[in-house]
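A single protein chain has been omitted from the complex, and every remaining protein chain is retained in its original position.
Here the chain labels run A, B and C in written order, and each chain numbers its own residues starting at 1.
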Amino acid sequence: MKKILNNPADYVDEMLEGMVAAHPGTYAQPVRRVIARAAGAKKGKVGIVTGGGSGHLPIFTGYVGTGLLDACAIGDVFASPSAEQMAEAIRLADGGAGVLRLYGNYGGDVMNFDMAGEMAEMEHDIRTTTVLLTDDVVSAPKEEAEKRRGVAGMVYAFKIAGAAAERGDDLDEVTRIAQITADACRSIGMALTPCTIPQAGKPTFEIGETEMEMGMGIHGEPGIWRDAIKPADEIAEEMLERLMADQPLAKGDRISILVNSLGATPAEELYILYRHARKKLDALGVEIVMPLVGRYATSMEMTGATITVIKLDEELESLLKAPAECAFWRV
Amino acid sequence: MKKILNNPADYVDEMLEGMVAAHPGTYAQPVRRVIARAAGAKKGKVGIVTGGGSGHLPIFTGYVGTGLLDACAIGDVFASPSAEQMAEAIRLADGGAGVLRLYGNYGGDVMNFDMAGEMAEMEHDIRTTTVLLTDDVVSAPKEEAEKRRGVAGMVYAFKIAGAAAERGDDLDEVTRIAQITADACRSIGMALTPCTIPQAGKPTFEIGETEMEMGMGIHGEPGIWRDAIKPADEIAEEMLERLMADQPLAKGDRISILVNSLGATPAEELYILYRHARKKLDALGVEIVMPLVGRYATSMEMTGATITVIKLDEELESLLKAPAECAFWRV
Amino acid sequence: MISSKTLSAALARIASHTEAASEELCSADGALGDGDLGITVSKGFAEAAATDLPEDIGMALLAIAKAFQRVSSSSYGTLLATGFMAAAKMEKGKTKIDPAGIPGLVAAARDAMMARGKGHLGDKTVLDSLDAVANALDHAPLEEMINVAIAAAAETAEQYRGKPNKLGRARMFGERSIGLLDPGQLAFLRIVEALRA
Partner (left out) sequence: MISSKTLSAALARIASHTEAASEELCSADGALGDGDLGITVSKGFAEAAATDLPEDIGMALLAIAKAFQRVSSSSYGTLLATGFMAAAKMEKGKTKIDPAGIPGLVAAARDAMMARGKGHLGDKTVLDSLDAVANALDHAPLEEMINVAIAAAAETAEQYRGKPNKLGRARMFGERSIGLLDPGQLAFLRIVEALRA
């Protein structure tokens, strides 16, 4: 297995230990597999928690930080954390103003986070709300949009809801803004190679030299369909077309766009994708605000990219641009 | 070829076009393949230029920005830019206070940058100096340290010299500080897989499932020796031992350390390496200042990592911590 | 009558049988999801089998639920934990399970799991297996219960093979899931099979 690790069973714990050691001013791990802000919960501020599997850095746990998340429960690579860990994350995020659970729509995560919410409510009397990201347009048709899975759109949701919480909005308001943000995000992914889950030790799927996976999630699973590798411009074109078929964009619209590497794909190639996206959106008269190009939500060392578009109103735009800071991102 | 691109011959130009389009407030490309600060040269400030091949983002051109570089000449993937482009970069970086050429020690780059300096001096009467990074400890023995190649240590040199120039130091002083910084850096690299140069279309070397390259440069070439893959802790241990054999560290020393991914290696695995390095340095009583863990100097989508240690004095430490901003890094 | 001891012995058999089936289940899940089901199930039962069960059968079932929650928080692990928890509530205070109550326990588990996972019968999930087993057991003679349960689980899996998945990750594969066994239904079959020996 071509990975840098010790015992695969220790992968996640050693990774978290190293991350906290490298950024002690940002992260703390008060409970095993739960990362919280080093400074602890902010009194009177609405807490925001997320949770999900490891192997996606900066998602999930990397986005704990000022103007972003308060705490995160972390599972094994690509596996849900336990309800108990999620309940701990809720407890650690609580500053007395309630806690928003903000995460991606995956069956296991939803069941566990629901249980965790019930536990936190029962044991610590913490009021919680839920907003699910369902931004992957190809994971269900528009009529069943609530069944879609959550992918890189989480980055925008963490940022925007985080800014709302940081400025002092109450739980209902933070929840409302998070929901508007989630509703405004559309994503799609593609991949050229699989990745290797440490404990499995072999690639998550097989794919030919001239093939690519389309409709890629972030858990190493195969895409929804397979296609022949195409030139970057055609890939970007198809991805944008599918996003815009779901959420039309017109002259004067203001959006942000995230061109994200799934891991191995270098920044150079993200810029080649961005170049085409920018041309296309320019031609439509769509205004791009604070484009993000880089590694924001990964699947270990997978080769591939995702594109997320979020349609902004004035409020979302100003929250997106508000200051934020974690070890992986500073705005 | 499993890469996201259009015509391989357009790879670099399209990448640069996308990069400038994504960050118009940071980068401009006034001359083909020369990236300068969007705001132009700062009057009265010493300019700092670098240059080198593409495929290393954020190195080289990504580090053009406030408190960092002023301009950069970019070649094809892993290939030196031309002397003419370097001369243009010098011209664009010049604010009337002279220009430092700060780059990695590679035969082709040195010859071209020397020519470029002669051209700039002749044509535009710009005073220039040179500091070469020679931080890769395994690329030549200590007695011939001046023959070593430059790798990720460049990140520290750009940051520290950039801060000195930004605060208004004159050319001799910026050059002196850059040289001290270069002298204080030691790096070593390892890789698990090769990468693919777009125009070549096939991997730069072959390597078995259980082998790793040690003494890796950043141009896709094979390492200096080959070994069996070892646990992460042993890899980190060996890398640090070799760095410390060259530049001993003792109780009370203050250093910064850069654990850098060559591209595909995920942040998770960098933290596993950092964890061991931190333990070892803690045990020695060495103080770590502003550790950097992430993708700072890459070789396309190569799997592997480099470790750089820089020994700090008070001046270097304060310059390292000074504000800086480019699209890839904010301090 | 089933005591905590009987339960422990059954868990040990399931743990070893699902461990043997782990690869099969992972690859079934790999075809329609993230390929972790074999690990989820075998790890969960191994943890449950390794747990010292209290005599109170309700508390024993609770301990099993907690074991699942500890080690396997994928959908299936969480659902099984939910099912065991529902059964635990019904058996609290007793030291034996009356076999006649078993169909009711399975049905209670099914209902709790439906509530937790927001699933419906017919979605091609483990819920359909539980439903079929609960119904089949209702009139089964005591000594035939295990065989009846196995048959019902096996039939359910085969019967749904020709239908599309409507829930969980497998839903995303739509028509492409037709012809494939639902991994969760297959896992359930392997679990009840282990009760035989």
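Note that contacts are C-beta pairs under 8 Å (C-beta built on N, C-alpha and C of every residue); 3 or more make two chains touch, one makes a residue touch a chain.
All of these numbers come straight from a predicted model, not from anything done at the bench.
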item: Among shown chains, those touching the left-out chain; value: B
item: Which of B:Asn6, B:Thr61 or B:Asn112 contacts the chain that the document leaves out; value: B:Asn112
item: Listed residues B:Gln29, B:Ser139, B:Thr181 or B:Thr303, member touching the removed chain; value: B:Ser139
item: Residue ranges of subunit B at the interface with the undisplayed chain; value: 75, 78-84, 106-108, 111-112, 114-115, 139-140, 147, 149, 199-200, 204-205, 219-221, 224
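The rule is short, and it goes like this: only the chains that are shown with their structure count from here on.
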item: Least step count from subunit B to subunit C, where 1 means the two chains touch; value: 2
item: Between subunit B and subunit C, centroid-to-centroid distance (C-alpha), Å; value: 55
item: Length of the line joining the C-alpha centres of subunit A and subunit B, rounded to whole Å; value: 29
